[in-house]
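Missing here is one protein chain; the remaining ones are kept as they sit in the complex.
Think of it as A and B in the order they're written, each chain with its own count starting at 1.
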Amino acid sequence: MTAVSGTPLFGGRVARLRRTRPGFLTVVSAAVLALMALAAIGGTWIAPYDPAAQDVALGASMPSWAHWAGTDDLGRDVLSRCLAGARSALLWPVIVTLCTCAMSTTLGLLAGYRRGWVDAIMMRVVDLLIALPGMLVLIVLVGVLGGGIGWAVLALAVLFTPGDIRVVRSLTMAQRELAYAEAARTLGLRPTRIMFRHLLPNIAPTVVAGALLSFVAGLVALSGLSFLGIGLPAGTPDWGLMIEENRTLLDLNPWASVIPAALVTIAATAATLLGDRLFERLSDAA
Amino acid sequence: MTSATALPRVALAALLLLSAGCAGSRQDRADTLRWALSEVPNSLDIAHGFNNPSTIVQFAVLDCMVTLGKKGEVLPGVAESWTHPDPLTYVFTLREGVKFSDGSPLTAEDAAYSLSRHVDPKVASQAASYVTMVKKVEATGPRTVTVTLSRPNQAFLPTAALAWQIVPKKLAEAHPADLGSPEVGTLGTGPFKVAKFSLTEGVTLERNPLYWGPKPALRKIELRTITDPETLRLAVSSGEADGTADVRPSEARKWTSLRDVTTTFYPADNIAFLSLAVNQGPLKDVHVRRAIAHAVDRAALVQLMTGGHGGQADLFLPKPQLTALYGAALPALPTYAYDVEAAKAELAKSAYPRGFTLATPYDSGGENVKAMQAVAADLAKIGIMLELKPLPSEKYITQRMDHEDLAVQMANLYYSTPDPSEVLPDLLSRASAKPQGFNFSGYGTAALDAGLDDVGRLEGEARRKAITKVLAEVAEQVPYLPLFHNESAIAVNKRFTTDVGTWTIDILSAVRPAGA
């Protein structure tokens, strides 16, 4: 028993990760994401105005002392809406990521560990799902189901999962042949216990790095759906929705759509950079 | 792979357009109009194509029995005169010598059949609901047609200016379901005849030399469909198209800023309103409805939705209909000024003094998205929370027509005649308070139904009084909150002028070469 749990869980990798100094850009990215997370939590309190407060008589206006980023055509403060919009723009992609991780890890471990017919069937399905034109399927699915954000999140998770299943499966297949897994089997541990208690910790770093990329893909896809007017109700402060709603105001107050567009871009870039660096470290360490 | 085949297409299209551009500089095109439509005309028969792009072509080709004048008055069309011997009977006398564009003469049989076909289930006409009051249509002489109504209805004559398009009986009888399709086409007595009709390549009309009226100013009209509104605007701006009537009021700003294009605005026969479903929940309470009426800042909505090309509505009828009915002296009825305090006071009188929450579906692809947000924000100020639920257009409309989740809905309905009977019964009668009906408020009483009957039946001053009574009840009970009316617009480039108003039926014939 002790021998099994005493195997180096994260290999030597985590130790190596801790030892190397993170680069400047990695720190900046992490800081940016942390700031955005703060806005997501407390954005509505820091916002100078109520993000839903309208002044239709004022309409769309350029930035001024009263409204630093101007207003949209319903006279709502763009800055406040950007701050408040962080919540919906970031929360839903996080949920997509969690769903994707949960599904891909469970199914990938199962397929990679059990092999046999479970694996064969799952891989056929994965092949099929991967071959689908994703965006097309997403639009049809969410459009037909009525356009709620819940369906969009679920559909995205289902579309993202197959790719991650492949990764988890191949990692599991490599790990199950290693000595510690062999030992666990010899000890007669239940397969679920071996999969989740012993194999999972060893593939976890890759799963985390993959999760960051899922988060980016989710962020981009969900803000894209909002941009198409699918998903969130009109009026919700949300970056993607703001880009769409204010797209026609480029001549009256361009900042109303340019700022949220820049925010989505920055968030996606920061998360990609973090994920990329994490992968680099992992492959260097391996 | 796909792109490899597409590239030559693009190049070919470009070449064709270049050559078209060269031809365009020649003067022989002065009386050729290139008109842009935002949607495809799908049928040249109102029975199967009762929609804007289709009717604009239909009215250039087909004459109606009567037509509308500048003030909405009913004028002779193919009928040179008519009598109205009793409330149920109209006797029309046809003009002499009217011929279809193939040379065959127009008979009273043709004229009679052209109306009665709309009630034929084999035709399944989209205009059927316009002629439900017609009991019998007969050719009672070589030049006389007698119409008998099942109940007196003042809307009959003005709707005859739209729905009673004259087609040859022989052709229409042979093609009940597909008259007006590209394969069958149509035949009319109007100012133009169809030279080409294709769903993909558009429509070409030519001057009808046999037309009985004044010679049309245009020799040829080429109609093309450009579905993307921005592309359409660019096409008109660059001179590729000479004009369009598909100017969205919300985009007026973009059109008026175009050089070399004249955009003319005129009052549309429309009314935008909120329907408040009175049969369940908090909206059952008249104080709640009045509170809503006070809480909505309609002046701000007008600004948002019409950009200055419209005005606030207080009475529940399109503005041109009100003008036709009352002139400038509108009846003094209760109105609800924008007043948050008054709204709160009204709400305090109801069973929901602190407000409530209502699920409010809306069309996420429709034009009212911004307006619904503005309304929701206004109502939030008095504690009424609208939970906006986005639905795809088709789902939203289906749900609305099935009368599900009606609660608070916004609609902007466009009409075509100056007669209030086209508006009021649909929106207020108990008969249409059922699924597929247009009474989205569900409001209705036996007394109101009787009042609506009076509106259809009476004439002159008595009718005016009956209408005022209905409007007063709406103002009192607020099943609907009138929001605004707006203007429509027509845009043409410098080579053409237009004389189009609210009641212009044949828009294309109202366009003429500049200086002609």
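Structural remarks
Going forward, a contact is a pair of C-beta atoms (placed from the backbone, for glycine too) under 8 Å apart; a residue touches a chain by one contact, two chains touch by 3 or more.
The working rule: contacts and distances are computed from a predicted model.
Hidden chain, UniProt protein name from the list "Phosphocarrier protein HPr", "ABC transporter permease", "Potassium-transporting ATPase KdpC subunit" or "histidine kinase": "ABC transporter permease". From the options A:Leu35, A:Leu132, A:Leu187 or A:Val208, the residue with contact to the chain not on display is A:Leu132.
From the set A:Thr71, A:Asn202 or A:Ser223, the residue in touch with the chain omitted from the display is A:Ser223, counting the whole complex. Contact residues of chain B toward the unshown chain are 1-3, 6-7, 9-11, 13-14, 17-18, 21, 39-40, 42-43, 50-51, 121, 124-126, 128-129, 132, 177, 199-200, 227-228, 230-231, 234-235, 238, 240, 364-365, 392-395, 397-398, 401, 411, 413-414, 426, 432, 436-438. The omitted chain makes contact with chain A at the following residues, 25, 128, 131-137, 139-141, 143-146, 216, 219-220, 223-224, 227-228, 243, 247, 250-251, 254, 257-258, 260-262, 264-265, 268-273, 276.
Following the convention adopted for this analysis, only the chains that are shown with their structure count from here on.
Per the touch definition, chain A reaches chain B in the complex via residues 52-54, 56-57, 59, 73-74, 143-144, 146-147, 229-235, 245.
Only residues 297, 299-301, 303-304, 362, 364-365, 369-370, 372-374, 376-377, 380, 387-392, 395 of chain B touch chain A when the two sit together in their complex.
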